[in-house]
Each structure stands twice: as structure tokens, then as C-alpha cells.
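With one protein chain removed, the remaining protein chains of the complex are shown where they sit.
Right, chain A next:
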Amino acid sequence: MLEIKNLHVKLEDEDKQILKGVDLSLEAGKVHAIMGPNGSGKSTLSYVLSGKDGYEVTEGSAHLQGEDVLDMEPEERAAAGLFLAFQYPVEIPGVGNMTFLRTAVNAQRKARGEEELSAGDFLKVVREKAKTLKIDAEMLKRPVNVGFSGGEKKRNEILQMAMLEPKMCILDETDSGLDVDAMKLVSEGVNALRDAGRTFLVITHYQRLLDHIKPDVVHIMANGRIVKTGGPELALEVEQNGYADILAEEVA
């Protein structure tokens, strides 16, 4: 699904290298998790893949279903099926959540040459999906993320993902700020979307989330590189011992 090879990224305005040769191969239908110390480059990787300004790729490549994503505009990547659930979802004052969703859904449909959803059909689908995430009608009317609690923002990201049905979903610390119940809701939302044609890249600091969303593969990122890859047991190891051992191994 997503092939990342030797990806090197520096800041555009500064001489600061952040990603120093990331290799990742994410197959269709799998859930990959990335863990790693603060500042190791996890969010940067998600931003570069989704096309945010301010970063410069100095080496390497990323292909989504064979297509060079680094060459596309952010909205083209979105239409190609790449979705990022933001670590810090953005507030857009005055724009209704529902309007935002509908605009996004129809923009992608249009880009793919599909028929737009009518107001009625759209409403039906949103209401249904919102309900399973316990997002009430009032929240759908409110401006995008404005005044939402941390947990509400994260649930809103998952609602957007459910509406857009992307193929490649990157979740950046979607579990942070969630209470126990919300964590369950969000995980259920994600699990409901798991299927053979969809891939997840879940960035997290905690095993807790991975209890609910069972990963197939776990990667450890440190200092701009993937330093270790393993099965679900790797996450448990981190939970118990921290990163010290893994980093020491790498240096050695």
C-alpha cells in the first residue's frame, strides 16, 4: 500500500535534518504501529507524507499504491486515499462541522470523477456514523473543533475518517487526551474500518491503545529513523522497559 524508502527530510527554512533515512513497507489490510521518544520525528513523517509545507525531502521516496505521493498536492494525496488524523486538530471558526465534512467528501468525490452526494444522502450517512462515535447533532452543527474538548476533537477526526473512507490512514496520537470510554469508542471506530483493502499507521506512546487496536507490526522510531521492527510484543517491551535498551542496542 505505502512504500517509504530511505526518506530524508530537513526543515525548509533551517538546516535541521529531522528524518534520516526512514524505510517502511505497509501492506494492504495491515495495522502498523509506530512508537518512539518525543521529538523522534513521528509527526514529521506524517506531515511529510500528507504534504504539509515547511519540509524538504532531500533523499528517498514514498509511493502510495505505486504512485509517487511526494509529487502530489495535499488534496491530491487525500483524493488518492491518504488520511491523517492530526495530533492537534485545527479549529475553523464559523464553519459548521457538517459543512466542512460535506465539502471534504464532495471535493474528494469530484477529484475521483464520482457523483457528488446529495444533501439528503450525506445527512443520512453522517448521522449514522456520528451516532456510533457518540457525536451528537449539536456537535455536528458547531464550528469545526471550536470549543471541542480534547477527546471530542479526536472523535471528530475519526468521524472524518469514517466519512472519507481512505485507504491509507495515519493516526497521530489519536489516543492522547481520551478517557477510557472515548478510547473504546475511537478504537471501535477504527476497528470497524479495518478491512483487506485498508492500511493503518498508528502513532502512539502507549500500549493501552494497542490493546484495543491490535497491530500486526510495531516499529520503533528514534532520531529520525526506524530502529527496530517486530510484532505486538515489541510494544509491551517498550511499555515495561522504556526505550533505553532498544536505543542502546542500536548504538551498539
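The working rule: contacts are C-beta pairs under 8 Å (C-beta built on N, C-alpha and C of every residue); 3 or more make two chains touch, one makes a residue touch a chain; residues count from 1.
We adopt the following convention: contacts and distances are computed from a predicted model.
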Of the listed "FeS cluster assembly protein SufB", "ATP-binding cassette domain-containing protein", "cysteine desulfurase" or "PadR family transcriptional regulator", the name UniProt assigns to the chain that isn't shown is "FeS cluster assembly protein SufB"
Looking at the full complex, which residue from A:57, A:104 or A:125 touches the chain that isn't shown here? A:104
Which residue of A:43, A:87 or A:160 touches the chain not shown here: A:160
Which of A:41, A:60, A:89 or A:189 sits in contact with the chain that's absent? A:89
Touch with the omitted chain, as defined above, among A:124, A:141 or A:214: A:141
Looking at the full complex, which residue from A:12, A:59, A:75 or A:195 touches the chain that isn't shown here? A:75
May I ask you to list the residues on chain A that touch the chain which is not drawn? 50-53, 73-75, 77-79, 83-84, 86, 89-96, 98-100, 102-108, 111, 119, 141, 143, 160, 164
